[in-house]
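The complex is shown incomplete by one protein chain, all other protein chains being positioned as in the whole.
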Amino acid sequence: METIVDLLQSIADGLLFGATYSLIGIGFTLVFGVMHKINMAYAAASVAGAYAGLTLLELAALPGPMVILTACLAGAVFGLAIYYLCFRLIPLSHPLATLMSTVGMLLLVDEIVVHLTAGMPVNYPTVVRGMVSFGSFLLRGDLMFIFAVAVLTMAALMYLIYRTRLGLATRAVSQQPVAAQLCGMSLGQVNALTFTLTGALGGIAGALIGSAVGLLSPLLIAPLTVKGLIVTVIGGLGSIPGAIIAGLLVGAAENVFQFMRGVTERDIYVMLLLFVFLVFRPGGILGTDPARN
Amino acid sequence: MDFYLGLLQIIGVHTLLGLSAYVLLLTGQVSLAQAGFMAIGAYVSAMLTVLARWALLPSLLAGGAVAAVVACLVGFPALRVRGLMLVVATLAFGEAVRLFFFNFDYQIAMGGIRVGPLGGEGFRQIRYFPENGWTTFEVMLFIWMVVGAVMAALWWMDRSRAGAVLRAVGEDEVAAQSAGLNLTAVKVSAMTLGGFIGGVAGGLYAHYTTHIEQGNFNVLVATFAIAYPILGGLSNVFGTLAAVVFIQGFLIEGLRFLGDWRNLLFGALIVLAMNVRPSGLLDAKSMAKDLSALRRLLEAVRDGVATRWLIERLKDARAEARRLLAKWRGAFGA
Partner (left out) sequence: MLELVDLSKHFGGVRAVDSVSLHVEMGEIYGLIGPNGSGKSTIVNLITGLIEPTSGRIVLDGRDVSGLATHQRVAHGIARTFQNIRLFGQLTVWQNLWVAENRDRQQRAQPVLPRWLWGSEADRERLGAALEFSGLGHKRDDLAADLSFGEQRRLELARALAAEPKLLLLDEPAAGMNVQEVEELDARIRRVRDTGVTVLLIEHHMELVMAVTDRIGVLNFGQKIAEGSPATVQNDAKVREAYLGTAA
């Protein structure tokens, strides 16, 4: 009996935390959907956004929970910067160059963060404390808050994409860039806005992760990049609903693996999960059929 | 002196690492798994020389062979994922290998102490070279003989039909199939060859550093692996070599006075390089264009028309600058 409750606990905690993975996954998948390229520096920018958000918070002497807002703003700025530095000026005929430049950016951001913080982890405000308990089954307050914020963010995003003109423009550009341009849409503007949007998303995700863990460290960047990409692939490249589901799945699975085999082996099984999907469903949970050509 | 020998050793091993990614890039497969193959080769060959007391060359080859077999197995599912998904899949695989070795223990008692890989601690006391009286110079020479052999083999392959086949698949898979090429065979073969070279690189690395651990084969190393051929251009193997020399020699060691900021500069350099010269900073074809421009300048000097030639070039430069400015303005405005 004890173990089953513990297992359920792991799953619940994992699901709630997994919402942040969903946000990161959405960020990767949106950029892929619009530009057919992966922004390898995305998770790094998210963490950097969280750091910057914290700094802004302290500078402006704002209350703790506002860190989500400041991180969101910082993330948006970083997202736009990445667009100009890594995507705007490199011709489409050199996809490797874009990939490499985002990798370079990932290293750059990682190093900057390490330098500015002297490599020491930084405490992050936890927004909500306390928990709700059902016997020995606990629902952590902070995780529930994170889940709620993440869900709200995703809802706002879906609204933006499916019910506004900006979102329409984004979808048009991703489906038919040439036709979209012929209809008068500025490709550069739409792409820049997409990056700003995903940057904001990333900033929120970074802040939420920081809250959940209680601190921020540059060591978060690499695993977050890998897990974010795994979520994107499992969910199907280009599919936002897929990323949402996959994020929750990976969050829950990760916790279950940890519960069963411990922290050091946990990530191996997450990779295995990815490979299972790649073998049986390379298009992802909700992805489009992998194109023939 | 030892410092420069050490630098040459690093350059040598990293050249092999870059070449293992080069072979795959020719077929259009971007792989972040090469550090993983390097790890496999490192651990296998080290275990053979230390635990089974094998000679060096057979151990290196065995390390490469095991890495090649794993690469071959990876190659098949890799076919099912295209382009960017492959990047993610190989990244995950590389990380999985690293994590595997993080948890890998295999120690036996030898001569009163326990030797062998020990999880997070890594694999210490890989003492083949010291035990057999190799000097640092001899080790460096040996590494470069291997590098030379691999480069010669790949150079020759590039000029053979195999090279054309690899590049054809990398350029246009549909056309390649329709011309009768077996995509599966070509891509899996490339992956296997890349795995072998990466494994040999790992074996050499393990023996000259005498101590390896999972952190030596992380995402950063995997990134270096593809950075070299991308920055060096895919025209030929020398581009990769030049990129390694440039990055390791000039950037990381030559800029040591910058201390910790070197890595920052590395990241910034990559971003800059990809914007300025997307086909590769040291790509042979682009450099050929630069060299012929230089040649024309020298000819102009020789013919005494240097001033006129320079004025013409300045006019061209001004037009080019105007064009670039318009492009930048467009980037920020449009």
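Per-chain numbering from 1; labels A and B assigned in written order.
To be clear about the criterion, contacts are C-beta pairs under 8 Å (C-beta built on N, C-alpha and C of every residue); 3 or more make two chains touch, one makes a residue touch a chain.
Predicted model only: the values in this text are computed from it and were never measured.
Asks: Given the contact definition stated above, which residue among B:A55, B:M110, B:A149 or B:A175 touches the chain not shown here?
Replies: Counting the whole complex, the residue in contact with the absent chain is B:A175.
Asks: Could you tell which one of B:L7, B:V69, B:L118 or B:L183 touches the chain left off the display?
Replies: Looking across B:L7, B:V69, B:L118 or B:L183, the contact with the absent chain belongs to B:L183.
Asks: Give the residue, chosen from B:R80, B:R167 or B:R313, that touches the chain omitted from the document.
Replies: Considering all chains, including the one not shown, the answer is B:R167.
Asks: Touching the missing chain, which residues of subunit B?
Replies: Counting over the whole complex, subunit B touches the hidden chain at residues 157, 160-162, 164-165, 167-168, 171-172, 174-183.
Here is the rule we go by: only the chains that are shown with their structure count from here on.
Asks: Quick one: in the complex, what on subunit B touches subunit A?
Replies: Per the touch definition, subunit B meets subunit A at residues 25, 30, 77, 80-85, 87-89, 91-93, 95-96, 99-100, 102-103, 120, 173-174, 218-220, 223, 226-227, 230-231, 260-261, 263-264, 266-271, 273-275, 278-279, 327-328, 330-332, 334.
Asks: For subunit A, which residues are in contact with subunit B within the complex?
Replies: Its residues touching subunit B are 32, 36-38, 84-86, 88-91, 93-101, 103-112, 115, 186, 188-189, 222, 225-226, 229-230, 232-233, 237, 264-265, 267-268, 271-272, 274-275, 278-279, 282, 290-291, 293.
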